[in-house]
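Below is a slice of the complex: some chains, not all, each in place.
Letters A, B and C name the chains as they come in the text, with residue numbers starting at 1 for each one.
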């Protein structure tokens, strides 16, 4: 679907102006939104607007990095919205000329709709023109990153509160790490783009707007820091889990070893005197049974003492 | 609560001047402190002072990075105090004009109170004006980071002295790592802000004040280094703990294996001659019992020798 | 094999012009492709074209990094194609003068053939000359990196869907990591070369072509990011696998330890009363057998309770 929004010379907003009528209208500025365009509509980027083939190609293909290209009569931005469900980025392409803005995106985007409504309803914005609208879109898209990041922080806090030796713990941590990686793929290139916008010589951003773009840049810096910091927290969690497991394993094996080492030799001795040889003199001694019980007790006690001496019981403290 | 401190033309300090009276007073400079303001007071940032909406928005929201924004008649600083208990950062916002300073913070801050008292009591400071007061606040906030960092160093030293195979050791190390991460979140962005202040062209810091800001920057560099170095110490501790556990596990398993491997076959032999078959010729041999004892001893000795040859006893040295 | 492609003054394309005829032809520009040359052909770089000995040496040797060298009458590029099977890089050497391009490669390359065909069939390109052809080759080579990278992403996604405790899992992850390393060896130096091309003062790239080279650079940045990100995913997978194994080991050992620790002492007791001493009073007690069964049950229950108290059964939840 293609929708248009035109501010006329008489400072009136018109919607649904067909593309062909645009050149005839004496527009202060206009905004054309390619909202999930079908193929027939998409080719109008080239056929109607005659944008540069490289930029048009970038619109048609996915997997573009956020970027800013300078062309003679317009600037071309590729920016990313964040899909809250998949945490993948959705591409939005902006052509910003001095009196027009063209947006192009294959996914329906709440953020674009909100800006559209706000432009319609807020006369203040009408004065600012196309470049202010492009700021509003970028700002809105970046604001859309926060819920996902905060949700991950909440998940991490929840995990820290739960007991630490569940088997599913590491699955959750791994999922969070993988989400953080996905988020970073969106946030870091956007941060780099905003940095480039702020430091661009060829993009004449008036001083007032600079403050606005710096605000977005601040948000992206903060987001990138939170993501990196949470990655470190998850890697600490994993390491902590491993050392916890390692310590518990020690305790388990010491338990097994002490019990086995004490009883296995004793069981052997019992086995010896359970043999059915005809000629086993000890069996006929009067106190043979009690003597062997004594020997067994002695061996058991000595082994326990030896383990104690070796400090193996310390692990249970 | 809003409190005011005004230096009049006659070089006198007045307190509790209502905001509306400020413009009429011929003040050399004044300081307005929004100390845990309620909503009604907070809106005065906009309504009374007409600060830029982006700066005002930053005051109302948490989770701001330390930063410095330039506006026409004032500079806007966001700086962080460190909450000694939670180790989280508390935001302080500063508007610094040539003859005024406005501070805004939602948490009560000992550091601000101390600077307030010092300004009241020290006539020397009255000459320096608003920008010196802003230095005093930043310096005081950064001084407040040291106790938390030193406390962590003390905890680490304590841990190193205790015995290393307690199960709780890694919990403590993990807590310290997480505290260091929290501290880093406050210290590193503050360090970056101070660097920006020192290298700002648009912030005319007189030469004398430059030395003072460099002093704060030095402190933050030192803090960041200590934090990073302590992170490495904790990660070394964790690795050391893991290799210690791994070595102990080896010892435990060798013990279990030697004892089991020696006695399990012997017990089997004893079991064989404990069977109740009618026709078991060995049982009726005269020296059958003694022969089998000999065979058992031989097997046991050979196995121990084999383990010795394999070097398995070396681990106990 | 050496093939030639000449655009004559009369704007006609000629093929198969022998090298010796080139100087006599009044060519607008020409392209000589050393396509898997034999030794006799290879020496023509020096003998016919008199290129700089260092550049010629670079053509003859493998293991060259992508690079750009400036000589008086031409630029010398070393670029890399990616062998889709081995994931090793294949070297392509380009000499680009203002009216000629010489390509040199020991491996047959589909990418070069495609560009060759496109130049033959597309009159548009004839105007652009040798430097545009060099862009087309580099662009085509870089496009050839994508299938390999996407294939690895697919493999990773497949692995994530399969069950996680196969023994072969880590072999696959290790293979992918090693493929990523190979790809990075090709992609990163190419990215650095493109960066150098874009920022070269001495390489006069006209503004139009700059956009094209930036497009290639964008692709390489994207590729490098995907590779780095996938390396992190594989390292997360490996760490996750290790912690999963560690957790499972805990469960296994707890099972073994509980069963062993409960039954080994009981078996010992049974062994004691299986001994054949003449004088064992308990054997003749009326309810001796039942008492001992009771004692055994008691010991077993107590041990299970003790393990339960210690939380060892939590691991099975």
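The rule is short, and it goes like this: a contact is a pair of C-beta atoms (placed from the backbone, for glycine too) under 8 Å apart; a residue touches a chain by one contact, two chains touch by 3 or more.
These numbers come from a predicted model, not from an experiment.
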{"item": "Size of the entire homomeric complex in copies, 3 being in place", "value": "5"}
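We adopt the following convention: only the chains that are shown with their structure count from here on.
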{"item": "Interface residue identity across copies subunit A, subunit B - same or different by half", "value": "different"}
{"item": "Most widely separated chain from subunit B, with each centre as the mean of CA atoms", "value": "C"}
{"item": "Chain occupying the most central position, where position means C-alpha average", "value": "A"}
{"item": "Rotational angle, Cα trace of subunit A fitted to subunit C, multiple of 5°", "value": "70"}
{"item": "Interchain centroid distance [CA atoms averaged], subunit B/subunit C, Å", "value": "38"}
{"item": "Interface hub residues of subunit B, defined as touching at least two other chains", "value": "274"}
{"item": "Subunit A-touching residues of subunit B, taken from the complex the two chains share", "value": "52, 54, 63-65, 67, 69, 71, 163, 165-167, 170-171, 174, 177-178, 181, 185, 189, 238, 241-242, 245-246, 248-249, 252-253, 255-256, 259-260, 263-264, 266-267, 270-271, 273-276, 280, 282-289, 292-293, 296"}
{"item": "Interface residues, subunit C side, partner subunit A - complex", "value": "211-212, 214-215, 218, 221-222, 225, 229, 232-233, 236, 239-240, 242-244, 246-251, 253-254, 256-257, 260-261, 264-265, 267-268, 271-272, 274-280, 312, 314-315, 317"}
